[in-house]
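Report on one structure; see the data block that follows.
Only one protein chain is missing; all other protein chains are in place.
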Amino acid sequence: MDQKRLKKRLFLNDLFKNLFSLSVVFALLVLGILFYRIIADSIGWLSIKFLTGNLSIFPEKAGIYGVMVGSVWLMSIVVPVTLILGVSTAIYLEEYAKKGNIQMLIKVNISNLASVPSVIFGLLGLAVFSRLFNLGSSILAGGLTMSLLVLPIVVVSSQEAIKAVPSYLREASYAMGADKWTTVRRVVLPVALPGILTGAILSLSRAIGETAPLVVLGIPALLLRVPTSVMDNFTALPIQIYYWTLDTVLTAEYANLAAATIVVLLLILFMMNSVAIVIRNKFEVKF
Amino acid sequence: MKEIELTNRINTTDKMVFDVKGLNLWYDQEQALRDINIGIEKNRVTAIIGPSGCGKSTFIKTLNRMVENIPSVRITGEILYHQQNIFDKAISVEELRTRVGMVFQKPNPFPKSIYENVVFGPKIHGIKDKNLLMEIAEISLKRAALWDEVKDRLKKNAIGLSGGQQQRLCIARALAVNPDILLMDEPTSALDPIATGKIEDLVLELKKDYTIVIVTHSMQQAARISDKTAFFLTGELLEYDETKKIFSNPQHKKTEDYVTGRFG
Partner (left out) sequence: MSDRETDVREIIQNNIRNKKGIVNKIMPVFFFIMASVSVLTTIGIIVTLVTDAYKFFSAVGLSEIFSTRLAPLRAEDPTFGILPLINGTIIITAIAMLVAIPLGLTAALYLSQFASPRVRKTVKPILEVLAGIPTIVYGFFAYTFVTPMLMSLIPTLESKNALSPGIVMGIMIIPLVASLSEDAMNAVPEILKEGSLALGSTKLEVAIKVVIPSAISGIIASFVLAISRAIGETMIVTIASGSSKAFTFDITRSMQTMTSYIVEFTSGDAGSGTTGYYSLYAVGLILLSFTLVMNLIAQYISRKYREEY
């Protein structure tokens, strides 16, 4: 009798173990199908001509050179702005701020800001950068909006990196007669740099794929001129994917263009993440 | 406001480098040092001993004002360094710390090259001349008895050194700005006996040129290397005398109990 119950219990254990593992299998399967579908759709469309050509209303002539340039321009705003704002905020919180209300306020604020839907940042950008500062749908407006969106990621990862710098290194510096800024600049930041860069790349990969805030800013659908300054209007990879996907109703081939653009976007993300992993593994100091 | 300058009396005949008068220290409400009066003599090794929590580490960290990095610290009394109160508002902490070097319990080299570690102090204090820096590195590493072991790999990361080498590197780093006092906070507690022996030999060598204050848990170490010994107990300086006297004929029963290993 007992033997039978034990058998049943063990059977249930194995059954549920396998059921649970199916969830993981399902998620991985979806990931596989997703990649497969996108690659399959892009085959025949992803070519040198596609990468170097300009946008066109004829699908077979369309290329995303200007779109990629737009994304690069966008990043040229996001990188310096988020790094300066994010790292400074992290330094302030970890090295300078006294424990108290202001420090708490900033910390709580950042964790809440991280969970604000991206479309809301779009509304902020629309009201403040586009209309109030009159930047319209320019690269600058898009870049600043995107910078604020990913700011919490950079702050939190920089904080982690700075926190991981052992306090005995700071002590060694102070004991040599270094002042606070010297200690931060010569000891803390160099040691924290790999962690900071890893976080910065992760935030960039978020920014480069983010769509909603840019759509809210009214980034135009079809733009034939390649941008040449931060005040120019622009389009970016995710925007172009969005409009092409919407327009598949009109022209089926747009789905292929969207898929090819997705492949480009995913490849860029993959490269960025690889760089982040290399930095983390190669340059991070272990204590 | 005119800066009061730490007088350059290195070559004076002053016998005392530190004269501590009525020093009290609190962490929040808790008093960690009570009315400490002690004179640290030039070119001698002074050992600070006492059971854990007696305030010996706190005391040594007040001598270069490192203790003030803890936010809740409050200090009264004075510490005269060559007759100048180091707590004077006009005294630059940075300059004080280039005069009073410190070596910590756990070797704490920066994750940079051996060379960069040694010249850290001179560099942050504005010495840019490459040749001079190299000269400083060599002199300091020689003084710390590390030169022969690392002269071929000055550009290698200091993290790759053994614990004992790291600690001697930290000594070299402290010496590079030419302090006249070296504070050592249990410098051998993380080291094996051989590395400990090397550091102890080094201390005996260094006292010709420097005044050394060393906190130690080891009675044998205090007896071996120090000239004078101060025994701290629950934040008070219970006894301070020639090391020989402390270990052979202490005034206090508690000192005797401690140095003979009956408590602590």
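Labels A and B are assigned to the chains in the order they are written; within every chain, residues are numbered from 1.
Rule of thumb we're sticking to: contacts are C-beta pairs under 8 Å (C-beta built on N, C-alpha and C of every residue); 3 or more make two chains touch, one makes a residue touch a chain.
This is a predicted model, so every value here is computed, not measured.
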Touching residue (missing chain; options A:I110, A:A161 or A:I279): A:I110
Contact with the hidden chain (one of A:V78, A:L204 or A:I241): A:I241
Residue numbers in subunit A that touch the chain omitted from display: 9-10, 12-13, 16-17, 19-24, 26-28, 30-31, 33-34, 37-38, 41, 84-85, 88-89, 91-93, 95-97, 105-106, 109-113, 115-124, 126-128, 131, 148, 151-152, 155, 177, 179-182, 184, 205, 209-212, 215-218, 238, 241-242, 245-246, 248-249, 255, 258-259, 262, 265-266, 269, 273
Subunit B residues touching the omitted chain (full complex): 3, 5, 8, 10, 92, 94-95, 98, 121-122, 125-127, 132, 135-136, 139, 177-178, 209
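FYI, only the chains that are shown with their structure count from here on.
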Inter-centroid spacing, subunit B versus subunit A (mean Cα positions, whole Å): 49
In the complex, subunit B residues that touch subunit A: 64, 66, 69, 71, 93-98, 101-102, 104, 106, 108-112, 120-121, 124-125, 159, 170, 173-174, 177
Contact footprint of subunit B on subunit A as seen in their complex: 98, 166, 168-169, 171-179, 182, 186-187, 190-191, 285, 287
